[in-house]
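One structure below.
Just one protein chain is left out here, and the rest sit where they should.
Up next is chain A:
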Amino acid sequence: MRTIAVVKRIFQQMLRDKRTLGLMFVAPLFILTLFHFLFTDNTTENPKLGVAHVDAAIVKQLKKKEIDVIEYERAGDVKKTIVDDQLDGFMQMKGDDIRLTFENSDPSKAKALQIKIQQTIAAEAAEKQAAMMKKVLHGIQQQLHAPVKMEQMQPPTVHTSYVYGDKDTSFFDTLSPILVGYFVFFFVFLIAGIALLRERTTGTLDRLMATPIRRSEIVFGYLLGYGTFAVIQTLIVVFFAVKVLDITLEGSLWHVILINLLLALVALSLGILLSAFANSEFQMMQFIPIVIIPQIFFAGILPVEEMASWLQAVAKVMPMYYGGDALKSVMYKGMGLGDIRTDLLALFGFAIIFVTLNVFALKKYRKL
């Protein structure tokens, strides 16, 4: 079989190229580990709030809400104070007026602090209200010389439960399934694409056309040869993510592997297809911002359902949209094969289209 000859040659070439092997097998683990620590090992520092002329009661409440409160005698130049003393915000009270100033270099941090302060003020106001009511009631009781019954209001208890994940679910738990698939997609695309490209630029592909090999035999040789490495990479990445990084895996490990293998197949066929449109490794790299990076936006990290309708249409032609959805469904939501059937079919469809186009793209070299 000529296909086997191509596969064997690819093995020989790959095994000689230790660095590429390293890129394929170690680099995804490195990035995944980095992501893992970035998103899970956060030391959350309490926000620092400067206060001047603020009620002692409110200050006490603020401190309870995990805010580091620093009291100032006078407000002075608030903006300067914030910058000089590295505060996240400053709070002043003038009678009933409250003036808040935020540092706001990180808007999400500023928002969180603002919410905490507003909750404190509202709670404090409610308490004051309650105290007033009590006083009024007390007055009425004394005038009536009889006790007035009033039911004590108990605040309702809130019980929280979750359809997917639990209260400790971090952003990384929903992100990681997508990342696992994305790395497989990215590295397979790059390596397979550049490999066939090199075969074009060194003239060996052209030389092959003087032998009785069929175009389809070349394409399948490449799919099988690099596909094998893609399978190994997929297995390493998935096992590492689940067993070492302890990424949430609700569904079956085998389903995760299946999805990733399909993704690798799509990336492989897309990579060797696009290499037909590049004249050098440098031009191949230029496909990364055009073809690979946009995939991440539609992979499910940003909610696709909330996108403008034309963007949703764009998402539908991105392989990672289906891959990301399937991986998230299995790993995070614990769904089975039935639930991700559409995604799998879509990925399979992409692969078939790209493989067919590959056989046609080689017609540039020989019509047979």
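The rule is simple: a residue touches a chain if its C-beta (ideal position, glycine included) is under 8 Å from a C-beta of that chain, and two chains touch if they have at least 3 such contacts; residues count from 1.
The definition used in the following text is that contacts and distances are computed from a predicted model.
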item	value
Name under which UniProt lists the unshown chain, selected from "ATP synthase subunit b", "ABC-2 type transport system ATP-binding protein", "Thiamine pyrophosphate-dependent enzyme" or "Ferredoxin"	"ABC-2 type transport system ATP-binding protein"
Given A:143, A:211 or A:309, the one touching the chain that is not displayed	A:211
Residue in contact with the excluded chain [from A:141, A:169, A:202 or A:286]	A:202
Contact residue for the chain not shown (choose from A:13, A:170, A:216 or A:356)	A:13
Positions on chain A contacted by the hidden chain, ascending	2, 4-5, 8-9, 12-13, 16-17, 202-204, 206-214, 365-368
